[in-house]
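Other chains dropped; remaining ones untouched in position.
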Amino acid sequence: MTFDINVILDQLPAITRGAGVTILIWIVGTIAAAILGFFVAVGRRFGGMLLDKALGFVVAVLRGTPFLIQIFLVYYGGPFIGLSLDPLPAGLIGISIYGAAYYSEIFRSGFMAVPKGHIEAGECVGLTQWQIIRRILLPEMTMLVLPPSLNMAVLLMKETAVLSIITVGELTATLSAIGAQQYAFVEALSALALFYWVLVEITGRLGRLVETKYARFRFHNA
Amino acid sequence: ADTLAAVKEAGTLKVGTETAFAPFDFIDAGEHAGLNVDLFAEIGKELSVKIEWVALPWDGVFPALEAGKFDVVAGPATITKKRMERYRFTPPIAEATIAILKKAGDTTISKPDDIAGKTIGVGKATSQLDQLKEFAAMLPSKVDVREYPAFTESYADLAAGRIAGVANSLPNIAFVAKQREGTFEVVLPPFGKKSYFGFIGLKDADHAPLMDAIDAALLKIKADGRMAELQKKWFGATFETPDAVKDPAF
Amino acid sequence: MTFPAIAVKNLVKKFGDTTVLQNIDLEIPQGQVSCLIGPSGSGKSTLLRCMAFLEEATSGTITVNGEILGFTENTKGLRERVAPAANRAIRAQVGMVFQQFNLWPHMTALGNVSEALKTVRKMSRKDAEERAMAQLVKVGLEARAGHYPSQLSGGQQQRVAIARALALKPKIMLFDEPTSSLDPELTGEVLNVMRDLATEGMTMVVVSHEIGFAATVGQQIAFLDHGKIVFTGPPKEVFRKPRNARLEQFLDTYLDRGASMLL
Amino acid sequence: MSIKLFELLLYASIYTVLISVVSILIGFAIAIFLSGMLLSRRTVFVVPAQIFISFFRGVPLLVQLLLIYNMLPAIGLNVPSIVAAIIGLSLCTAAYQAENMRGGFASVPVGLVESAEMVGLTSGQIFRRIKAPIALRLTFPALVNEAILILKASSLVSVVGVVELTRMAQDLAGSTFLPLQIFAAAGLIYLAINWMVALSGDIIERSLPGLPR
């Protein structure tokens, strides 16, 4: 089997750019997804039954179909309904919305895990609903939602690879182009594997670090 | 070991390909069809072996070829200098010179030069991209070239109106235009330097006898007019192709 | 004109189809300790939670120092919602202490007590913490101000919860079985704090299984059974000559065991 | 879009379901094993399990599949496409499921184990009769979630030559040049499958006896 490391080294600037795009979309997209997901969860928890049902349906559709198909339909079908987005914004928005569906579920289970009494205690001392969400629910469930959130971040990282289909020049697109141009597929895939593995490992380590830091916020009952 | 001997002994030639490359290789109403299927059927006759197809996405084809999952790759691929460094190509089976696909009824493009100043889509990392860029450099105003992971997406974006045209090899876009009459149209003539499609195999000594045999079979098929007949069937036209490409234009 | 601290009028509370409270009428006098007793599931917690407006009553009214909480009934008998801000203002007069303490685990004792002072009363951090500290001193926990709930014993946690409610200077304190998740010895700590509050003249409503506490500290005792108040009166009447069969049976469980203590 | 095309998509979705279901089940068995290794607290077991999990969670599934399909022949195992696809998906989901299960086993209240010890159950019996059923009950929702993720991820197995739903959609888009209609149809089929999975998950979960409190 041919394995020529120079194929990769020669293209290092392009690969670095691709990796940059991947990391950018991943980080910005994940943060946006978490924030959006949080508001969806808040809407479902506090917004009444109708909003809960409506958002629940949207979340089910987003979670039930592959991201590839969603992004394809929105990007290439969008212009027919007057929604014409450029690749990068489309990719960012797509990742954020797709991820938000998952994050909303994580936050929802987080909300449910906070004992109802802690919320009532807040109501009793006169905190408004929003103050309760911000000062009690959010910090209290941090410890609980952290592990699944990081898991989700890793899943989203891998989903960014799908964005090549709408011509976003992220790492998978860059490397498979190099593979195709020079027919150096093995080299390209090895580089791809290494990059994602390292990034996932770093995320995992970081997560464990944060987890230990937050470990003192233990639930004393429940 | 000598792969030709192995193939003969097994009685089957395994061919890897991608099935989203009409009209060479595609799924027509559930059936695997295209020029490749017919052409390899002839090659099979010449070598007196059966053909076994292995369909993979393009990204998976070459790792599998190297792993010995099959003996040769159909595809086909445009014969280029870079690719010839790593793999061996058969004699050309069709012309790969590019032309423009536009939206039906678009009067602003009537000849290749009209793409100046417009946005044109093309497959990423393809030789068609290189051909388009070379042609565009000679035009008076800049062409905005947009690269797609596969041509399917560029056609989708042409339909969506994000781009004014797609540059691809004539056989491919001729087929697209025929399939979606009223949506797409081909702008003739093709332009740029001539290039050709060939099948791909491994360069090593083990595969040399097999590749030689396939080359010989193809040349025979071409010589007795079967190739032209098949080209007519799938492209509606025939191509003048050299017997071998020693020094590709790209 | 003086109002009762809390007046419950014709209160009905249903959960779905099941009626949990039936036509409750009850007045909580100012400056006294009122105790709610009754068997499990009789509706004590629900009644208390209605007083704190943690549950919306199905019908009937609750007034706190003369002001209507949650809903008013207009002349046509339809219920109209009181504005949330007005509700919060009325509720600010009521402090609640839960059986499960319900301290916020991500804040220290001081944080728990000062939180509402900062976010609701908009006090500066310094002032809020000063006042919170004073409350912690009152319940004897100045040394534990910096501890997280998980680092405190149950009795200490419950005292923090009391301090948290007291910090807002409520006129009325509601207690839902404040000692029943505590060990008997820890119970003592909390009962002592409550006894102090009673002596200071705080209006208190206590749901309690601590019949001993009810008998010594309570000035009014209400006995609930199956969502109805079957008996109200001063402790002496309740414990000395219960005239209600159900109440008598209920007290027997305790007295049985109470008596055996003195063997 | 014609009925014929939709039928082709439906037919391809059989592979999607088949491969996913088999992989989830095999992955489940491997995951029990892995979580046992993780919980053993013995370095000789823990470290290999951690490396396994790190690899199969960290490296993109696409690459894993290519490795299995193309590297196994090098050690004399020329596996057919569908087997390679199942091996790849199984190992990948095993890594994710093992993490879930570890959490599940760790959340079995210690008192339940002690009460089993008190009535004389051996540690093997405790694992089989007490810990495992409770842990599985605790992780059941995560398992349903994982099933849906795998159903979606199974679109990647086309890289080793299995024509499942997504690949069929791409193939058909490449011959009919009607990608929007075909992808929308494929999306609906995915949605229907996953909706059924979620629904049966709900029903099963509700029929399971209560959780430890």
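So that you can tell them apart, the chains are marked A, B, C and D in the order they are listed, and the count of residues begins at 1 in each.
FYI, a residue touches a chain if its C-beta (ideal position, glycine included) is under 8 Å from a C-beta of that chain, and two chains touch if they have at least 3 such contacts.
Predicted, not measured: the structure shown is a model, and the values here were computed from it.
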Number of copies of each distinct protein chain, complete complex: A x1, B x1, C x2, D x1
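Here is the rule we use: only the chains that are shown with their structure count from here on.
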Centre-most chain, if every chain is reduced to its averaged C-alpha atoms: A
Between chain A and chain B, centroid-to-centroid distance (C-alpha), Å: 38
Approximate Å spacing (C-alpha centroids) for the pair chain A, chain D: 20
Junction residues of chain C - those touching two or more other chains: none
Sites on chain A at which at least two other chains make contact: 72, 76-77, 80, 189
Chain pairs in mutual contact under the definition given at the outset: A-B, A-C, A-D, B-D
Contacting residues of chain D [partner chain A, same complex]: 54-55, 57-63, 66, 99, 148-149, 152, 155, 166, 169, 179-180, 183-184, 186-187, 190-191, 194-195, 198
Chain B residues within the chain A interface of the complex: 58-59, 62-63, 66-67, 82-83, 85-87, 124-126, 146-150, 153, 156-157, 159-162
In the complex, chain D residues that touch chain B: 4, 8, 11, 62, 66, 69-71, 73-74, 78, 81, 158-161, 163, 167-168, 170-180
